[in-house]
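Mind looking over this structure? Questions follow.
Missing here: one protein chain of the complex. Every other protein chain is in place.
Order of writing sets the chain letters: A and B. Residues in each chain are counted from 1.
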Amino acid sequence: MTPALASTGVQAPPARGGAAAGARVGDSPIRPDGTPKVQGRFAFASDLEADSMLWGRTLRSPHPYARVRSVDVGPALAIAGVSCVLSADDVPGASTYGLMALDQPVFARGVVRYTGEPIAALAADHPDTARRALAAIVVDYEPLEPLVDPARSAETPPIHPDGNVFRHIRIEHGDPAATGEVVVEGVYEVGMQDQAFLGPESGLAVPDGEGGVDLWVATQWLHEDRDQVAACLGLPHEQVRLHLGGVGGAFGGREDLSMQVHACLLALHTGRPVKMSYLRDESFVGHVHRHPARMRYRHHATAAGDLVKIEAEVLLDGGAYASSSSAVVSNAARFACGPYRVPNAVVDATVVRTNNPPCGAMRGFGAVQVCFGHESQMDKLAARLAMDPVELRLRNALATGDVLPTGQRVTGAAPVAECIRAAVAHPLPTTSNDGWLDHPGGAGRTAEPPRVRRGVGVAAGLKNVMYSEGFEDDSEARVRLSGGVASVTCAVAEVGQGFVTIASQIARTVLGCDAVVEPAGTVGIDSAGSSSASRQTWMSGGAVLQAARQVAGQVRSALAERLGVVPESLTLTDDGWIVGAADGGAVGALNMTVAEAAGDRVFESTAVHRHRRTYPLGEGGQGDADVSFVFAAHRAVVDVDTDLGLVRVVQVTTGQDVGRMLHPTQVIGQIEGGIAQGVGLAVMEEIVVEDGLVRNPSFTDYLIPTVADTPEVLATCIEEPEPEAPFGAKGAGEPPTISSTAAVAAAIRSATGVDVTRVPVRPWDLI
Amino acid sequence: MTGTTPTPATPAPDADAEAVYQLTVNGTAHRVEGTRPTDSLLHVLRDRLGLPGAKNACEQGECGSCSVLVDEVLVCACLELAEAAVGCEITTVEGLTPVGAEPGDAALTGTVLTDVQQAMIEAGGVQCGFCTPGFVVAIHDLLDRVPDPGPLEVREALAGNLCRCTGYGRILAAIEQVVTVRENGR
Partner (left out) sequence: MTVLAPTRLDDAVAALAADPSLTVLAGGTDLMVAVNYGQYRPAGVLSLRRVRELHDWHVEGEGSAAQVVLGAATSYTTVLDPALATLLPALAQASRTVGSPQIRNTGTVGGNLGTASPAGDTLPVLVALDATVELTSASGSRNMPVSEFVTGPKQTALAQDELVTAVRVPIARGPQEFLKIGVRNAMVIAVANCALVLDLGGRHLACALGSVGPVPMRDRDAERWAEARLDWDARPPLDHALVDDFGRRMAAASRPIDDHRATAAYRRHAVEVLARRALARAWAAT
């Protein structure tokens, strides 16, 4: 059964691509789901409902570390309207799950390791009843002393059987004993940022009456969720079918399971649909956060400003469970030196377990943290050398052909210098006096213009595009051409980034007709991989491209057969046409779209896109671990009230290495949105954790930028095609978050003279 | 809020009694039943009246995703006690009137886009879309009151609507587009 979108009883119709010209690759057509979204008809996972639906809620630990002596669900079951209360004994399959290590319990048994860890879940006939019933469950906790300092994790007795160290990586590049004439050192910290997507964790599980279940859920990777859920339910894959419920943003926060297993268990136990939708306070403890980081750096350079060696020690706090920590720390290690030629490097990066909130994927994935470190160092080095910070970066900028500290040679596009030059080429903003919102302090009217100082800072960063270290990634897509319309089936989780738009553009471009993107799910199509790591355009865009081309090839063959010619005498153009061979002949006058050439026949093809092989990091952290790299630079201008430490970010400019823009407006959207998140990390966003407790699990006190806080953004997109990428396009989602924070921090230093060593920067750090 | 599970006060004997009342939404009178008396207008719109346009991003009045008009005033539906909105004219995103249509013109309302809605999708102001209905309502409210707002005025008027995806740039561009087109039309 299909769950209803509450208003009309019908699921939002399949997304349909633009019919008019201007909907091809390289154009900026309206997104296919745009109309229902502006009308409020688009079915987000939190909007779904079903007949006889129950509401599910999760009981979570109030303690960061405690033994659980007993769980008494009897009082909750006794409440009228409560159908079912489940805990650890009720998990039929695997009792733990995880993205990389299966170390996270579906329900805690015997011990809880973070504040917010699920202990039980229940289903009731009204969300209010569910909440009251939660409070009736009696749990006997024995609080334990929590491990909250990551620096002590390694020497503290394990708080989990798998130990307290998730992963340690050491990279040694060149000569570890090399030194430079000039040495600068620093210690830097990045606080815990949250993805703060607006759509709360939500899903609707519907039992099929035959022991299986359908789950509509907001997630980033349908098939991975399906696999984990099926394992925990003890069911074969065919009995666990996931469908994408509309996703209200993700940014890495939906890569781990949240309510999926809980809702399915409740649905299977009660025999009724169960909806779970977190309130915002639960959301803040219901997903992983960005790893807080402590970094120590030492940069060695010649007196002329050539980098000689970088030493870095990085410690990431992974919180209670593994999530994707081992991949995050690898990223942090591989990119700790920045987008520069570094002949010698020693990087020691560790991610540890604590009783703090679990951390995992967030846009930028380890590269954000080290970028703050290496860019702070580059500015320190520039100051020591009395050199312009831009010049220092340009002098050392990575380029195609250079070797990274992992020993991997950059073979693709690497326009680092171009990015930096482009970022600083934009005109600086004028000082404006239009109104209070133009000044630090905003409508609070605190600013005194003579006490406001303007500062400018630049930063550059890099990251991998796609998965690394030998992970075998792929994506499957099917294209079906029928009745003049191409329908694309692909399990990509559309989370707002606009994959549905480019998928329809790609199909339209290859086949020359309208395109429809079918709803995403696990049935009838294999995995498209995660909507993360800036990989979907390449991997799933590539799969759609492949499948569409295969269809075009089939159409050409069929047409050739009809015309009695060899297929090679017909040419498929780049924009969806079949034309006759150049020498004319029997087919010289042919000029029709692929779709037209298909006529009444139905053509369908499935493709799996893979990338070239990558390798694990071996001895000394050496190995060709990545497929491709992406680069960006930012320049930030800030005004600071020097007496109050209040900051207004006036302008952020960027030069970003995009390969090719498949949809220019959507690329700009990723840039502006990513910069806003980078600004947030720089000046206002932090999950405050004290003794393992989250102090600010609400939008009242976890502050994300409003429209009154965001700067003017000017962007230059540098299109140097990436040789191995479909269309030459690189993912655009992460680069905007990586060096924007560092640029804002640098601008604040420039404005105040304060040696900012931690982000987010607080007013009291600046006075 | 702290990290602990909140403990609700012991409910009064009839706290769960179902309320029955009438709400006027988008020009239509709706009989509301099967709700809890403490339900917010947001819950009633979404769970009882089949109007899920207003969203539940925070239910604290901190994000504006539930923005609606009550007696032509922009408010957060999550902060309105539904039963206390009896007698008010409530307008949700589903009930906005496209330019040129008459209010309550059922043939057009909800099917033809308003100029704000059209501009939002053309300018790229929609990514995940969760904040979008709230923005659409708030932008309509702003431009109805102030046809030609300055840039800072726009920012101040929309500071109660959070967006996590777009960084607001394309949303501001959409507003400029609407203002320009409306000015040319005057």
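As a working rule, a contact is a pair of C-beta atoms (placed from the backbone, for glycine too) under 8 Å apart; a residue touches a chain by one contact, two chains touch by 3 or more.
Values in this document were obtained by computation on a predicted structure and should not be read as measured data.
From the options A:98, A:180, A:305 or A:442, the residue with contact to the chain not on display is A:442.
In the complete complex, the hidden chain is touched by one of A:102, A:608, A:714 or A:767, namely A:767. Annotation: of A:418, A:709 or A:722, A:709 touches the absent chain (contact as defined above). Considering A:49, A:103, A:128 or A:225, the position touching the chain not shown turns out to be A:128 (whole complex).
Residues touching the missing chain, restricted to chain A, are 128, 131-132, 279, 281, 437, 441-446, 448, 643-646, 648, 683-684, 688, 690, 695-696, 700-701, 703, 705-706, 708-709, 762-764, 767 (touch as defined at the top). The chain not displayed touches chain B at residues 1, 6, 8-9, 11-12, 14-15, 17, 19, 37-38, 40, 59-62, 64, 67, 73-76, 78-81, 83-84, 86-88, 138, 156-161.
Operating definition for what follows: only the chains that are shown with their structure count from here on.
Across the interface of their complex, chain B is touched by residues 5-8, 28, 30-31, 33-35, 37-44, 46-47, 49, 59-60, 62, 115-116, 126, 128-129, 131-132, 134-135, 195-200, 246-249, 251, 277, 279-281, 285, 434-435, 437-438, 443, 495-498, 665-666, 668-669, 671-677, 693-695, 697-700, 704-708, 710, 713 of chain A. If you check the complex, the residues on chain B that touch chain A are 1-8, 11, 16, 36, 38, 46-47, 50-60, 62-63, 65, 92-94, 110, 113, 117-118, 120-124, 126-133, 136, 150-152, 154-156, 158-172.
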